[in-house]
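A quick write-up on the structure given underneath.
Omission of a single protein chain aside, the complex is shown with its protein chains in their original locations.
Moving on to subunit A:
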Amino acid sequence: MHSVMLRANALVTFSVAILALMCAMASLSDYLNSPSPTAQVQVLNVYRFQKKRNGDDEVSLTFNISANLQSVFTWNTKQVFVFLAAEYGTPKNALNQISLWDSILPSKEDAKIWIQTTNKYTFVDQGSNLRNKDFNLTLHWHVMPKTGKMFADKIAMTGFRFPETYR
């Protein structure tokens, strides 16, 4: 501590150590937030439902998402990645998850979603299992913090069913 460089070194070391501690506490403070997000999805129309040449089912559908993820945001949230997945079980795979739509919510103001859209990504089953199949539409989200731990959660919406016949 007797020279300028040694004092500068001590200051930088100590201040960065404290900064790390502050970041850890900011990450821990996320646990104080108990979010209450809401989500609803309506399937408006299954406008394409076919068996492809290789035997796999392919679906195109339009749907309506209304969700409010504002309570997920805290002071330590950088952005939230949100996606809607169709989930169903088949004899071959206990759980199939197919992403139909996704989005990045950069701020709390953007976290009120109301969107009517077709599936952004192709919906193809591994096989021909989709006729008259029950499926869930699940809204998943991943919270990306400024510092510390990432969180992920979801809301599953049940009671959807594919048509009995191809169209």
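The rule is simple: a residue touches a chain if its C-beta (ideal position, glycine included) is under 8 Å from a C-beta of that chain, and two chains touch if they have at least 3 such contacts; residues count from 1.
One rule holds for everything that comes next: contacts and distances are computed from a predicted model.
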Can you work out the missing subunit's protein name as recorded in UniProt? Choose among "Signal peptidase complex subunit 1", "Rab proteins geranylgeranyltransferase component A", "Protein phosphatase, Mg2+/Mn2+ dependent, 1H" or "DNA-directed RNA polymerases I and III subunit RPAC1". "Signal peptidase complex subunit 1"
Absent-chain interface as seen on subunit A, which is shown: 1-4, 7-8, 10-11, 14-15, 18-19, 21-22, 25-26, 29, 74-76, 146
